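Take this structure, written in structure tokens, and hold onto it; I'll ask about it next.
Removed from the display is one protein chain of the complex; every other protein chain stays in position.
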Amino acid sequence: MALPPEFHEIAKRVNNWGRWGEDDEIGTLNLVTDEVVRSAAAGVRTGRRIPLALPLQQDGVQTGLIPGRINPLHTMIAVNQRMFGPGTVATSDDVVTMALQAATHWDALTHVSHSGRIYNGRPADSITAHGRSAFSGIHTARHIVSRGVLLDVARARGTDRLDGDHAVTPEDLEAAEDLAGTTVRPGDVVLVRTGQIQHYLAGDRHGYAFPSPGLSIRCPEWFHARDVAAVANDTLTFEIFPPEIEDLWLPVHALDLVEMGMLQGQNWNLEELSEACAEEGRHAFLLSAMPEPFVGGTGTPVAPVAIL
Amino acid sequence: MALPPEFHEIAKRVNNWGRWGEDDEIGTLNLVTDEVVRSAAAGVRTGRRIPLALPLQQDGVQTGLIPGRINPLHTMIAVNQRMFGPGTVATSDDVVTMALQAATHWDALTHVSHSGRIYNGRPADSITAHGRSAFSGIHTARHIVSRGVLLDVARARGTDRLDGDHAVTPEDLEAAEDLAGTTVRPGDVVLVRTGQIQHYLAGDRHGYAFPSPGLSIRCPEWFHARDVAAVANDTLTFEIFPPEIEDLWLPVHALDLVEMGMLQGQNWNLEELSEACAEEGRHAFLLSAMPEPFVGGTGTPVAPVAIL
Amino acid sequence: MALPPEFHEIAKRVNNWGRWGEDDEIGTLNLVTDEVVRSAAAGVRTGRRIPLALPLQQDGVQTGLIPGRINPLHTMIAVNQRMFGPGTVATSDDVVTMALQAATHWDALTHVSHSGRIYNGRPADSITAHGRSAFSGIHTARHIVSRGVLLDVARARGTDRLDGDHAVTPEDLEAAEDLAGTTVRPGDVVLVRTGQIQHYLAGDRHGYAFPSPGLSIRCPEWFHARDVAAVANDTLTFEIFPPEIEDLWLPVHALDLVEMGMLQGQNWNLEELSEACAEEGRHAFLLSAMPEPFVGGTGTPVAPVAIL
Partner (left out) sequence: MALPPEFHEIAKRVNNWGRWGEDDEIGTLNLVTDEVVRSAAAGVRTGRRIPLALPLQQDGVQTGLIPGRINPLHTMIAVNQRMFGPGTVATSDDVVTMALQAATHWDALTHVSHSGRIYNGRPADSITAHGRSAFSGIHTARHIVSRGVLLDVARARGTDRLDGDHAVTPEDLEAAEDLAGTTVRPGDVVLVRTGQIQHYLAGDRHGYAFPSPGLSIRCPEWFHARDVAAVANDTLTFEIFPPEIEDLWLPVHALDLVEMGMLQGQNWNLEELSEACAEEGRHAFLLSAMPEPFVGGTGTPVAPVAIL
């Protein structure tokens, strides 16, 4: 099963290898200049903050379908332990085991390879079980702060939640831009809302996982044309799942991460943000979505915040 | 070994129990109003971002002294796995096990109890090994974004790094305020730089751990008078270690977390920030330091960023 | 909800506190004398070995119902890593995270407390999150080797698998003794086969978990009368589940572990052993079921073997 010609044609059009030098490890994050951030901070109107991460707990979004991608397991190593004798202060400590892509997360550029390559043409086998990723590990994405724009596709289509078989198209993104009253600009981080996460919030993990609306294979070209820095949404699979083209699995992942060098975010809870943006009549904000700097990690949990 | 009278006297003066209602779980984070954040965002000048987290890796700051507080263990569950057949895209996935207080972190208010109580007078045994913290778990600190102020005590004292037996006093903080050219205001997050983390950065974990400069037992009153929202620094122990008063262990933890309900941050790398602030002649900035929302967690890794 | 009078009456009759001294931590394992083992070894006829542990894997018996009791998560830290340069030998290494009671396991005596006590009258709060169990941790059960006797209740009742609502009674055990052609003796480890594990082996984890046949509240007295050293079976819950007496949960656990000080084993795969014993016409064997010596552990995975 090789990748079909239509994939390779799109790949050619969105490819960013070499664009920021052959040593580059961060891809489209290069588009987030100080000026982009300065301007986004200047756009803050109220100081209202909306967090976008799901709670981290055993009862998370993972269903067990992807072996080993476990929900956060939170255990205790001390509960009110008086290390220095009775009567003194007591401390409580805890430990977590979790898959880096289990919850609200960023995929690192290394999360996907195709045809033996990762972003910027490096060999896929530069990712190993011992040294982890020699290039583009999530720790190289040092800081992700930029203008965020909510493209509320569900609301733009007049619905709470897109159907499970809805592929989000560039036309959908532009309709959401119209609703937002702003145009996506170079260096923006785009948050695409489908409403799919409502399944999980209502207690239905399996309904959340599959079938899922998500980005169409046509979206990466749109992101590329707008020079977007990163994209996140409120689904488990990011792209429509099952896929649009039979047997072409995860094409959007391959185009975004490998060809463009553009980070993807998944399982972001955009419900409260959707309400807030509608209330305030603004869909652009300062977004801080800092990766935890796992050295060589192929992803990271993230606790993003929109500052309106 | 009971807590001495001088501890209880300070405790009385800084106590915030009931100040934000008997149901409050977040303490001084209540001081971060939208207006504080709006004003901090308006103060951004250049858009330069400085990340403050240490890399997450096995070779982290923990030395093994605190049993179970392990450095991040990063392992792989898939390396370039072709789930959908040869020739298609391949994915890599990973897992981490780590103590929530192992690296650059926030202590939750529940990290410490004394005299059977946690913040707001709740019983210490509301922290359990199964339900974790019924109140004030780190997930309740939903968003931490505010004005940050670097109090560069080392630089204000004309040194790179404070000595291991230096207790940072209110006078030190005020000298650093003078250097900063700003006054700490209600709702600020204060970052106190000692330079101690240079030991770790130079490869000496044990020298970093102990002896360590850190906050004096006199600091909490100063923080209380200024109505600071949270405090972080660049040491493992936060407060001077070994302690100033014999057999009075972790008094600053107990005053900050239990009495005031004020979050503490440890192992923050303030070296690059110190350089940047000196270069730009500004020591105040927009700070985003979002907790990962571990439900009931007594702490969390954090990837803070200063936006100048 | 207090424990009912009938529970306390049985408890009084089977109680072993003080029987082996007030310092004892291992309870009925005291019954396994060298002579018991010598005689069991002398009874080996063919040297055939039957392992009784389930495979350790993510796809284990846990369904997620008990929060945190995760199936084994097996991850890699190195795959064919050449630490000493290309061309030399390469090593592969791995890590596991698992609940100690997740798979084929022994419960330690500390796994259950009631009325504030564990075995031998010690306070339940001698089990802590930091120091773990001060007494009777699984490491104190240093070696478990004895005569094993398979009481094949399912086969004795002429069925492959007991119904989900079948409480195994002393009469069932005696019918199985008749089938076995041997009498249970002091120091024996008794393996009670229900056939319930066939659900799991056929891929139905939920059917395996619940409803489940298992030991009746009447069994502990029988074990006490025979001076059995330990009991294991092929179910998740050990005792019948849901319980025989409304709102009296886990009474057999409380009687076995707390009152008698008798270890229990769960999720033992007795299918192959059942076939082998039937073929050879013998149901007694040398059993080795060594606990992994987790210091202070409240349970342990175990890889038992019957030597026929």
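We just call them A, B and C in the order they show up, numbering each chain from 1.
We take it that a residue touches a chain if its C-beta (ideal position, glycine included) is under 8 Å from a C-beta of that chain, and two chains touch if they have at least 3 such contacts.
Owing to the predicted nature of the structure, the values given are computational and were not obtained by experimental measurement.
A.B. asks: Quick one: jot down which shown chains the absent chain touches.
C.D. replies: The chain that is not shown is in contact with A, B, C.
A.B. asks: Touching the absent chain in the whole complex: find that residue among C:18, C:67, C:121 or C:186.
C.D. replies: Touching the chain that is not displayed is residue C:67.
A.B. asks: Could you list which residues of chain C touch the chain missing from the display?
C.D. replies: Interface with the chain not displayed, on the chain C side: 1-3, 33-42, 44-51, 53-57, 66-70, 72, 74-80, 83-101, 110-114, 124-125, 127-129, 132-133, 139, 142-143, 145, 247-251, 253-254, 258, 286, 288, 290-299, 301, 303-305, 307.
A.B. asks: For chain A, which residues lie in contact with the unshown chain of the complex?
C.D. replies: With respect to the unshown chain, the touching residues of chain A are 67-68, 73, 75-77, 79, 94-95, 97, 129-130.
A.B. asks: For chain B, which residues lie in contact with the unshown chain of the complex?
C.D. replies: Given the touch definition above, chain B has residues 58-59, 64, 67-68, 70, 73-79, 81, 92-93, 97, 128-131 touching the missing chain.
Just so it is clear, only the chains that are shown with their structure count from here on.
A.B. asks: Quote the value, from 0 to 180 degrees and to the nearest 5, of the angle by which the CA atoms of chain B must be rotated to coincide with those of chain C.
C.D. replies: The C-alpha superposition of chain B onto chain C needs 180 degrees.
A.B. asks: Indicate the whole-number Å distance between the mean C-alpha point of chain B and the mean C-alpha point of chain C.
C.D. replies: Chain centroid spacing, chain B to chain C, equals 45 Å.
A.B. asks: Express in whole angstrom the distance between the two chain centres, defined as the mean CA positions of chain A and chain B.
C.D. replies: Taking the average C-alpha coordinate of chain A and of chain B, the gap between them is 26 Å.
A.B. asks: Which chain A residues sit where two or more other chains touch them?
C.D. replies: 67-68, 70, 74-79, 92-93, 97, 128-129
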